[in-house]
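Worksheet: the structure to be examined is printed underneath.
Only a single protein chain was left out; the remaining protein chains are all shown in position.
Order of writing sets the chain letters: A, B, C, D and E. Residues in each chain are counted from 1.
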């Protein structure tokens, strides 16, 4: 937190501002959580296209999922370990997370990989972190939140061992969720391929898109 | 304990009372075990409805289970990690807990999830702790208390390993208990849907119900 | 040991005795191993009936098993964690324990649960410790003492791993012993239901029975 | 070693001897490895008969196995944890132990249990240590010394894991050795039942037999 | 890094150079990562042939894989644990690695073993490190990067346990990748056997080939 405020203060100072503004806070937050931008890194066109379609995939898919937060910013400027990122503006404060919301979150996470597979003739390691998070959510739905009818209202997250048959059913239920979500992400992108191309092209050209610019692409017709 | 008395003393002082009363003790106990109320948190109507039906589900189901304790208070004001809670008044001091009591306790725990599934078009993570506790009780019945005829009077809680077939039977017996209990909870709520709606509506409106208010709903006809 | 003598000395002192007698030693031993009596605890009739039939079950079953020790005292006054207890007078000093003795010990341990199931319309957690001990004996018979013909004279207690098939046979052999012993306990109690009721009724009324009082019930006709 | 010599010196002193003799060394060795004799312990006739037939079983079986050492002394006087013991005089110094010798050692170890089962109408925990040792030898033959044709010249003693199928074959091969050895022990005792009874009866009467007394029983005809 | 510069400085000094050049940096890097050359070691012709074909196998296979880096130097002079090595010049800076690139990397790693098997009448332990690396890449593709259609976009790298069936599918998918890559490497070498022989012969004779010499072999026709 202190680190965050120092960063924001530095940014304000560099811009000759008297006070830290909303803009400085936001930039400082991105910098602290993801590392500084690496603008200097030379990139091939192929790499820029790959990252742009990956991030555009996340953003376009989430646009068509009612429970997912609004896109705040998309960037293909590398930061830390990440080749790019899509930021969302959190909406309301909730006591519980619903099953629908969890499912749509997985769809949104798999949007990056689905976009690569749809547009490029290859897939990449860029989806590694998305796959890890999607798997964790799907697993929790099945083993902790009782959200698989076949498993029922039972908690396996605390248990050290269960039968091989149960392990098999848990695996099948997690696979069912992941496969459904990936198919859903692919289907949204195929249906809105024109928007995906537009978002990706802006990213290739300008490296960043704000939430408003992103939304305006969907308001044209 | 000391912490509890300090809290009670503080409450009494704030109310200009000379001595700590029953009311102060109770309030202090809730505060110490669940954390202070978070009244300031802004909540959507959807979230309040979800929590209200979840808690009303626990309370209404337990009302129709002879071995379960009386409802003392229901609240949807968030405290600590919990979005709401249902408190019961403990009744008699017992040497042993009976199989019927354990089964009905599981039914009561699954009342929250059953209510969400019945009334709302979604289920949520709110049942996480209920599912964990229900699983622990069902597992103990089967592996520690010899309460499954198929397993018999054998203790597996102390054993490090047993055969895959035995592991499969244990899993099936636990599932049988959980599934029966969830079906029982759902059936009680379907039969008394009007009472469930009444309790939930009072909670949405007033955020809290005392045991007497709760019981009076069931005395009307 | 020192603790035991202090307790006995205290009891003798309270009774204005010059020396510690047999009676004081015995009382001190029970107190040291099981904790002091909790006479003050208020109990429901249902709870007293449950504990009385549970303890009477142990005692009546052991009466009809030739290898089991004589009943010394039965009590339903809670001590420590236990809701009641049945004490036996150890007989002779033996080098080895026979298979028959081990089997009958399991029958006697399961007499409490068998009595609950026969007389009351419910079973309880009161058999938890009995089930744990019965399982340990049955397991040792099969895996350490070579007392299952199907397993033969082989030791599995020292081995870290064996095949799944062997694990399955071990489980089946343990289950066979436990199930036989439980059926045997139930059958003894059904045959001597009148004695079981008499012992339980005395316990409900007087809370304690000495070995002589217990044996005299079986001498009436 | 020092402990052993002290014991021998003490024995010699008590007997008013000037020097430690062969007899003192032997007695000291038994005392040091198995604990002092417990002559005072009161024993039932049943217990003496059980221990006598158990020890006589070991001795008589080993008498008919060419690779086994000569009986040096048999005793039913309890020492330490043991209810009795059979001592052998080690013969020659060998570089390697042969498969035949290992098999016959297992037969001899199971002679105690086989004798109990043949003569008495019960078996006991007295074979516990014999079973443990027999299992260890049989397991080493199969998993370390390549003495099972089905397993072949392969070492499993060093390996942490192998397939379930291999685990099953290992278990079957060990069981085959143990079962063969137990049948062999039983068959020797049935054939020489008269000698078994003679040895056991001397033990019941005199509590100890020297190797010469034991051998003389087999020279009568 | 410091170590690297010291080595480069030493090399420059030995050559009476005023400054460290590109050549000195490169040589220092090889020395620091793989250990110093062991020129003195006497080698049989058979051993030299084996190592030459192994290294030539890596290099020739990678030449026909579009995503693989250019060969920079091949050597059969032993260094540290390695009997020889093939160095590549890294090309562009990439955010993500594509599936095609990972597959072709495995093909290239298995080129050494494929060459031994094709040309010599034996295979050797020389492929040990290649096999280890190829297995790691194939495993990550299946369990971490979601690059097997049959497994889907699921992460198993973080999970402690999964069902036996899933474990079997993961194993089959890894085997499929490895077997495909090995067949691909063999097929490239069979098709370009003349080039493989030329590269190997130069290595046997001169012990080292630079990238340019290597490439010139493929430009002849």
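Convention: a contact is a pair of C-beta atoms (placed from the backbone, for glycine too) under 8 Å apart; a residue touches a chain by one contact, two chains touch by 3 or more.
Keep in mind the model is a prediction, meaning the values are calculated, not measured.
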Practice prompt. For the chain that's been dropped from view, list the shown partners it touches.
Written response: D, E
Item to complete: With the full complex in mind, choose from E:58, E:113 or E:195 the residue touching the hidden chain.
Response: E:113
Worksheet item: Of the residues listed, D:166, D:187 or D:201, which one is in contact with the missing chain?
Response: D:166
Item to complete: Using the touch definition up top, pick the residue from E:87, E:134, E:147 or E:203 that touches the left-out chain.
Response: E:134
Item to complete: State which residues belonging to chain D touch the missing partner chain.
Response: 92-100, 102, 144-147, 152-159, 161-166
Fill in: Residues from chain E at the interface with the omitted partner, ascending
41-44, 47, 50-51, 54, 78, 83-84, 110, 113, 122-128, 130-132, 134-136, 138-139, 164, 167-168, 170-171, 174-175, 178-179, 182
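What we mean here is this: only the chains that are shown with their structure count from here on.
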Fill in: Touching chain A and also chain E, the following chains
none
Discussion item. What are the mutual neighbours of chain A and chain C in this structure?
Written reply: B
Worksheet, complete the sentence: Per mean C-alpha coordinates, the chain lying farthest from chain C is E
Worksheet, complete the sentence: For copies chain A and chain D, the superposing rotation on Cα atoms, rounded to the nearest 5 degrees, equals 180
Fill in: Same vs different contact residues, chain A with chain B, by half of numbers used
different
Item to complete: With chain centres taken as the means of their Cα atoms, state the distance from chain B to chain D in Å.
Response: 62
Worksheet item: In chain A, what residues contact two or more other chains?
Response: 164
Fill in: Category of the chain touch graph - line, ring, star, complete, other
line
Worksheet item: What are all the chain pairs that meet the touch criterion?
Response: A-B, A-E, B-C, C-D
